[in-house]
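The complex is shown incomplete by one protein chain, all other protein chains being positioned as in the whole.
What follows is chain A.
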Amino acid sequence: MLEFWREQGVSEALLRGVEEYRRRYPWQGGRGLARPRYPYYGREVLEAAAAAMLAGENLLLAGPKATGKNVLAETLAAAFGRPDWNVSFHINMDAASLLGTDTFRDGAVVFRPGPVYACASAGGFGILDEINMARNEALAVLHSLLDFRRILDVPGQGRLQLHPAARFVATMNHGYAGTRELNEALASRFVVLQMPPLDGEGLEKLLGAEFPRLSGKGRALFAGLFLDLRQKYENAEISGKAVDLRGLLDALRLAELGLPVRRALDMGITNKCFDEEERNLVADSISLRISPHMMGEALFAR
């Protein structure tokens, strides 16, 4: 991972810092280390995030859909050589879901640790995904953990001191359906990185890394298509359903297996729009890039 960062031009001082961190906190636990599915491209963002981690800060990654927030969070865990605990926040999230809860086993009440408790005690990287989906009252239990105190008081379990290697990376999409404002108390416990939307170049790199056989022409084609759809979404012509990077990658996987490209895109993207008019607009955008006769072989090298 650090070699990949070096290739991207991440500063040597930061790379040395990460190596020093890894030497100081070698992972010896049973849990597997983080292995990001996709690489994150973007030197400036990587440098800012790595600096925040080295400084022991909690990092909040804010940005719209498909900006690589989770990819970056996993990348950080992998680069720092720690396992990650991924917690997807939702509206019914409460303190027990984060810290753990009592359960009844063999005639006795026992504590079952939650992901945040486990991460904090083991010194992992806690990825608090879509943190603004949860209510602020539920998140209040994290305050003492995330500020200078770095402690967690669990009723009946005593006080947990945060492992010095532990870090928390939260993600949020402001304005995403179902999200709320993050309150001041919680926001002040993070340093915030506004994630830039992936540009054409970044998208092409991502596609190239995921599909090594995908030709340069194919990468440009799909990156251009994704940017077209995103622009349409930003102008409120379509909903965000079609701006689906995962769907685009799924479509490419289907095309690689031999499905006609347009049909693969229908399955990966177009058919996710259940409104007929919206579906037509998405289909028109695709038609302006991809011929109905295009087969997967035209995109992938043999």
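Criterion: contacts are C-beta pairs under 8 Å (C-beta built on N, C-alpha and C of every residue); 3 or more make two chains touch, one makes a residue touch a chain; residues count from 1.
Basically, contacts and distances are computed from a predicted model.
Trainee: For the chain not present in this complex, what protein name does its UniProt entry give, out of "Spore germination protein KA", "2-oxoacid:acceptor oxidoreductase subunit alpha", "VWFA domain-containing protein" or "Phosphate transport system permease protein"?
Mentor: Choosing among "Spore germination protein KA", "2-oxoacid:acceptor oxidoreductase subunit alpha", "VWFA domain-containing protein" or "Phosphate transport system permease protein", the correct UniProt name is "VWFA domain-containing protein".
Trainee: Determine which one of A:135, A:163 or A:253 touches the chain that has been left out.
Mentor: Result: among the candidates, A:135 touches the missing chain.
Trainee: Of the listed residues A:16, A:112 or A:213, which contacts the missing chain in the full complex?
Mentor: The missing chain is touched by A:112.
Trainee: Of the residues A:19, A:210 or A:237, I need the one that contacts the missing chain.
Mentor: A:237
Trainee: Pick out which of A:79, A:145 or A:281 touches the chain that's been left out of the picture.
Mentor: Looking across A:79, A:145 or A:281, the contact with the absent chain belongs to A:281.
Trainee: Determine and list the chain A residues touching the chain excluded from the picture.
Mentor: 91-92, 94, 96, 101-104, 107, 109, 112, 135, 175, 177-180, 228, 231-232, 235-239, 275, 277-278, 280-281, 284-285, 287-294
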